[in-house]
Every structure is written in C-alpha cells, then in structure tokens.
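Shown here is a partial selection of chains from the complex, left in place.
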Amino acid sequence: MSRADAAGPLRQAQAVVRARTSGPGFYDVTRKVQQHLATMGAGSGVLTLFIRHTSASLVVQENADPTVQADLVDALDGLAPANRRWRHADEGPDDMPAHVKSMLTQTSLAIPVFTGHLQLGTWQAIYVAEHRSAPHEREVALAWIGTIIDNSG
Amino acid sequence: MSRADAAGPLRQAQAVVRARTSGPGFYDVTRKVQQHLATMGAGSGVLTLFIRHTSASLVVQENADPTVQADLVDALDGLAPANRRWRHADEGPDDMPAHVKSMLTQTSLAIPVFTGHLQLGTWQAIYVAEHRSAPHEREVALAWIGTIIDNSG
C-alpha cells in the first residue's frame, strides 16, 4: 500500500514559475512546473506551489475540454459580480471581485511527486486563474521537499 | 512554544486512500488516513493529501452532527446550481456543477502530524466530498514528509 524510494536524504530546492496573462481565464502552467521538477532533479516528495498575488489564484482542474474553464470563469463571475457596491473600488471595478475569487480558490497547493512525476489524475492540470482584466505577469513560488536525483555525475 | 522530536532524519513515503462514493455527500476518510500513517511508521512531520479528480474534492469539517454535512451539500448546490446553462454539458447536468464545487473546496490539504498523531481539532474530520450523482471510486494520494519510526526491529 505504501511505498518509498531509496534515493537518500531529503533536500529542498526552490524556483519561480511566471505566467503572462491577458484577462480573466485559466492559464495552464503544468508543463512549466514539470520542467522545473526535472531541472531540480526531483525524485520523490512534495511540491508546494504558492501564488504571490491576491487577485489571481491557483486551481487544479480538467484540461480535456476548454469549455470547462470558460464555465468556471462564469461561475466565479456569478459569485463575485463586478456590479456590486464594493467599499474598495479605487483600483477599478474588477479589483475587489478579483480578491473574492482569489479567496474562494487556492493560494497554495501541495502535490505529491513520485520518482519525478506529479501525481496528478488523468485529466488534471495546474492553472493560474487570472481574475483581473489588464495583462499581468504572475509569479508562482515553487518549493520542493524530497529526494534529489544527482544528474551531475 | 516550538517543539521537535529527536527521531532522526526526515524521510518520505507515499500511499493511496480509496473511497467508494454513492452520490453527493461527505465521506469520512480520517480513519483510513490514520491507518496509513501507522503503516508508514510516521513520527512527526506533515501529511499531504491530494485528490486525483476534478469533480470530487477534500474538505475538513465537523464530524459531530451529520446535518452539518447535509447543509454543506445544500450550500454547494446553491452556489453551483444544476439547472444553469453550462457550456460543458455533454457529461451530464451534474458534471459542470461538480467542477465548480471542486474548485470552491480543496484539491490538496497539508496536515501537521506530531508523534504519529494528526493535529486535527477536536471536532475535525477529513472528508472526500463527492459532487457527482453516479457511484465512483475516488483516489486520494498521500505523501508523508517527516520522521519514520522503525517498527521492524
């Protein structure tokens, strides 16, 4: 039932993934994350992802049908409508709804990794969910805790 | 204020918890998770839980009164109604609401463990929240990072 690999002591490594966004939507960063794991020499352990913003967030969702992401954006719009009277309005009508949408989704994720592979389900991808209208460059801090496969030899 | 045990170097171990579901609701997996910790010989560290699905999710909630879970299911139904016009409808009317409910709850959890014990509060339990109508077998990947108590001696 349980399994462990024999690749020696645990170590930590960190990196940053950047995503350029152009309006509300879901931006798939799965491949970039996997590339960082490979660069780090990640073996088995846990990858932590943390988005360093409060008007964009992290979501693991289905990657098979792009209409799923369009519906998720609509659902968030319904839960945090732009036309409500918000106290905090001086950064634009899309700012406070973006904070609400960020609060209702994820700031951090922790994903098990086994022998270098993210333990995502078949249809799962990792998305930066952008909630602002203007283009942004978003930063996701990655922190690896696990075994390291030394590729330097 | 802070505390550490002296059980030696950190190690990692992984396992999978499976939950059979029969329609929307909360399925308590706390005991299964604890059994895996015991099997792994978990001492002190952090247990990561990650559900490998996008129409079911993880929730830590009250286990004292089962009407709490029934109310939580109703609340999620209100936030993601099945009778809305969703673009993504070819997997059935309960599919897209299930993705929304999954997005609004948790895909991953990280729970501190001290000397083998999950640091849950008195009334907290770990649930797989099923959002689909048909029966499913759901997989939750567990990843342990912490000290290991060797029971083999």
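We just call them A and B in the order they show up, numbering each chain from 1.
By our rule, a residue touches a chain if its C-beta (ideal position, glycine included) is under 8 Å from a C-beta of that chain, and two chains touch if they have at least 3 such contacts.
Nothing here was measured: the structure is a model prediction, and the numbers come from that model.
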Number of identical chains in the entire complex, 2 depicted: 3
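By definition in this document, only the chains that are shown with their structure count from here on.
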Whole-Å gap separating chain A and chain B, where each centre is the average of the chain's CA atoms: 19
In the complex, chain A residues that touch chain B: 1-4, 9-10, 44-46, 59-62, 65, 67-68, 70-72, 75, 79, 104-106, 109-114, 119-124, 145-147
Interfacial residue positions of chain B with respect to chain A in the complex: 9-16, 36, 39-40, 46, 48, 50-54, 79-80, 86-88, 96, 99-100, 102-104, 106-110, 139, 141-143, 145
